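Following this message is one structure expressed as structure tokens.
Missing here is one protein chain; the remaining ones are kept as they sit in the complex.
Order as written gives the chain letters A and B; numbering starts at 1 within each chain.
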Amino acid sequence: MKGEKWMIYKNITFKADPFSYDLVFDDRITLVGGDSGTGKTVLYEILEDLRLTNEYKAIKLFNYKSDEFLEAMKRCRNNFIVIDNADILINDDIRTFINFEFSNQYMLFLRNCDGLNVSDKSFKVLKLDNNRITLEEEL
Amino acid sequence: MIDIYTEKKDSKDWILKNDLYFNLNTCNEEMSQNEIELIQQVDEAKLTPDKHIETKYGLGTIRNLSSGCKTLLNIVKHPDKVVCVEECGPNVLKIIFEMDNIKVYMSRPTLFEIPDDAEIRFNDTDVVTGNSGYNTWWSREYERREMDDL
Partner (left out) sequence: MKYLWTEDTGAGLHFWQLVNQLFFDNELVIESKESNQGILNALSDLEIKESDKYYIAFDYVVDNQDIRNKYRLLRSLEKKSEGKVIILDIICFEHLILAFDKLVSWTGTRKADKIKIREDVLSAIENHRINLSKINSKKTLQYIAGFKRYSTERVMKSLAGELTENEKWSVRGSLMGECWYKDCCVSDHLYNLRCGKPEVEHGSEKMRMLIWSEEIQKIIKEVIV
């Protein structure tokens, strides 16, 4: 609903032994950055299974292997969209779609916030602590 | 000298999709001890002689390395190419900017440690030194982009 926070998923939690994931989102658009090697693509691959469950069926996944990425993205409504390799995939057209299609929520593995309607709560990094993986604010 | 290009170019001498290039080319090349150490440093991954990797996330193949690590290896193995570093985290960029005679593409700045004596040339023209030079160049570039509404 316009004027209120519109989140498809406020949090995504699941187990993927030996790890547990507890991802909490504070904005409609989340950018996951930080160091290389922190497990972003690992997370993406687990989501490929998770999105096939009833609870998380709103998840849509895109990466550099996705066919017709732009067209497929633009068809999304009321989805939780995850884009890996977003730094090389996203152009101004996609940014406009992300900014103005409010029905979707986004988790972008992206280091460049230019042109995106982000807040200070959008910037996150993946943190691994005692086999528990969370999203922490990027300092 | 590190050459930074900020306008994308479609050329066989450019690597824009690092995962793809690595998975089809670089991963099939012999990895030196230096490269094995880089893999350990960036991804905390142990590369076995048969190109499997052992990481805290489990076992995989060399193609399961992070995009940033693959980018670094693309640069090390192919220093003649212009390599897109936009997917690299600050940990990888720090390593890249300690190197010399390499060419990279980035369309916007990232915050990372640049050696004070790093000689950087933007788009074959503007030569700057270190962190301060790098940041000053990007400030002017953003002002230019704003004026041109880019």
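One rule holds for everything that comes next: a contact is a pair of C-beta atoms (placed from the backbone, for glycine too) under 8 Å apart; a residue touches a chain by one contact, two chains touch by 3 or more.
As the structure is a computational prediction, the values presented were derived from the model and not from experiment.
> One chain is left out of this view; which of A:13, A:96 or A:131 touches it in the full complex?
In the complete complex, the chain left out is touched by residue A:96.
> If the missing chain were put back, which residues of subunit A would it touch?
Residues 2-3, 5-6, 28, 92, 95-96, 99-100, 102, 111-122 of subunit A touch the chain that is not shown.
> Could you pull out which residues of subunit B are in touch with the chain that's been left out?
Its contact residues with the unshown chain are 108-111, 132, 135-136, 138-139, 142-143, 145-146, 149-150.
Quick note on the criterion: only the chains that are shown with their structure count from here on.
> CA centre of subunit A versus CA centre of subunit B: separation in Å?
Roughly 23 Å, centre to centre.
> Which part of subunit B faces subunit A closely enough to touch in the complex?
Touch list, subunit B to subunit A: 16-17, 19-20, 42-45, 56-57, 64, 66-69, 71, 84, 86-92, 107-108, 110.
> What does subunit A use to touch subunit B in their complex?
For subunit A paired with subunit B, touching residues are 19, 33-42, 64, 85, 87-88, 111-112, 114, 128.
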